[in-house]
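Okay, so here's the structure we're looking at.
Here the complex is missing one protein chain, while the rest keep their positions.
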Amino acid sequence: MEIKWAMAIDLDRCTGCGACVVACVAENNIPVVGEAEVEKGRLMQWIRVARYWEGEYPEAQAVYLPVPCMQCERAPCETVCPVYATYHNEDGLNAMVYNRCVGTRYCANNCPYSVRVFNWFDHVWEKPLDEQLSPDLTTRSRGVMEKCTFCIQRIRRAKETAAEEGREIRDGEAVPACVQTCPPGALLFGNVADPHSEIARKLKDPRRFRLMEHLGTEPRVVYLKRQKGAGR
Amino acid sequence: MARRPINAAITLACLVLTLFLFPCAASAETVPQPIAFSHRIHVTEYKLNCRFCHSSTNKSQFANLPPVEKCMMCHRTIATEKPEVKKVARYWSEKKPIPWNKVIDVPNHVYFPHRKMVNAGIACLTCHPGMDQAGTAEQKLEFGMGFCMECHRKKKVSIDCWTCHY
Partner (left out) sequence: MLHRRQFLKLGGATAFATLFGGCDKMQRTLIPFVIPPENTTLGEALWYASVCGQCPAGCGIVVRVSEGRAKKIEGNPRHPVNRGRLCARGQAALQALYHPERLSRPMKLSGTRGSGTYAPISWEEALSLLMVPLKKVQAEAPASLLMLTEPMRGHAGLVAGRFMKAFGSKHRVAWDPFGADAMLSANAAIHGIRDLPEHDLANARYLLSFSGDFLETGISPVHYARAYGRMRGDRETIRGKFVHFGPRLSMTAAAADLFLPCTPGTEGIVALGIAHVMVRDRLTAASAVAGRLADDLSAYPPEAVERLTGVHAHDIAAVAEEFARNQPGIAIPGTGAATGPDGAFHCAGVALLNALAGNAGKPGGVSFPNRALAFARYGSEAALLAPAPESGYAAMRDAIDKMRGGAFRIAILSGATNPAFTLPPSLKFSEALSKVPFIAAFASFLDETTSQADLVLPVPTALEAWGDDLAPVGHSGAVTLCQPVVVPFHDTRSMPDVLIAAAGELGGKPAKALPWGSFKECLDKAYGGPGGQMEIALQRGGFFGESSSQRSGARTGTVAFPKGTERPIDGDPKAFPLALHLYPSVTLYDGRGANLPWLQEMPDPVTTAVWRNWVEVNPKTAAGLGLSEGDGVTVTSPSGKITAHVTFNPGIAPDVAAMPLGQGHTRYGKTANGRGENPFALLPAGETYALQATRVSLTKTKLPTRLVRFAHPEGQWKISNLM
């Protein structure tokens, strides 16, 4: 079966709690950079929960917008990499190969969503905090770009299990850490190429939109608008 | 006198080269091990299956070294008088693990699941040639990416970078 991974983010359910952020940090060996580095814009988190607000008291309103890598179908980052460290893979994901990256940072510069983060240092995990590091993926070294992978190691694990059992991968079997943990169930992940998958159904919702659609990047992360009122 | 600087340059180049080549030469030698284990005796003479000792090759990402308990399954009664076997028995009686030195390694940025290869029917000797005739473990093949790719292409399995590098 063909696989086209996609994520749906229902803003009507998102509460902005940040569980996805810590899930991602725990799953993907993401370093803590400290206050001074955050101030320089070098926070390493692969997903952020942007908070927008508008209006003045008493009519002020806030909306949360979780932003992982959009895994664009026409990714602006891919075309500028001189060493093909970032490319489009067979499952429709925007892959990042650390051992190819030479750290030009052209990709981050070209990403309209600002989701790529760069290792300015060899980050250290003070012992014994390094005991927590997941053996399933590389801890990146200095000079390497990184970004959300839709938890490729989790996808890979699910694919391996399915292959060993001689079957296709089931809907909901492969989920990134953020989707797995999301308390209100705002995040949904699946294979859009499978017409019976939950995500395929969800993406038919008329509330759907994609970030900066006018750029023609065709993101694989689809948002569903916040709703108003009691009906639907 | 005029050639002196060139001489110096050549000497320097040689120095640099030897500096980098020297450790390579060392790695081509057999890695010293605490016990002179013979793969040949166990595999070729006694016809033990590789997986008898490296039991998780088909279950795990890692091949895993056998626990001391596994050695003692046989060596409680077999060849107990041999000096190398006595060493094993000493580790066992002291309840200490055997500190083997690592011979075969893939870099950190490679995800290599033994399980996938073994379950796909790849013979152990494909990647570890001559192991059945070896003493302590030695690696005759260098694992460059080309080596992996050759097989992946031939068997028409994924050559997507993200299959192995993430």
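Think of it as A and B in the order they're written, each chain with its own count starting at 1.
By definition in this document, a contact is a pair of C-beta atoms (placed from the backbone, for glycine too) under 8 Å apart; a residue touches a chain by one contact, two chains touch by 3 or more.
Only a predicted model underlies this, so the values are computations on that prediction, with no experimental measurement involved.
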Which residue of A:86, A:181 or A:197 touches the chain not shown here: A:181
Absent-chain interface as seen on subunit B, which is shown: 16-17, 20-21, 23-24, 27, 31, 56, 59-62, 64-69, 91-92, 95-102, 105, 107-109, 142-144
Residue ranges of subunit A at the interface with the undisplayed chain: 10-13, 15-19, 21-23, 25-27, 32-35, 38-39, 41, 43, 45, 48-58, 60-65, 67, 98-99, 101-103, 112-114, 122, 126-135, 138-144, 177, 180-186, 209, 211, 223, 225-232
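The working rule: only the chains that are shown with their structure count from here on.
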Where subunit A and subunit B are represented by their mean Cα positions, the distance between them in whole Å: 37
Contact footprint of subunit A on subunit B as seen in their complex: 107-109, 111, 113, 115-116, 119, 158, 160-163, 165-166
Subunit A residues within the subunit B interface of the complex: 87, 89-90, 93, 95, 97-100, 136-139, 149, 152-153, 156, 160, 164
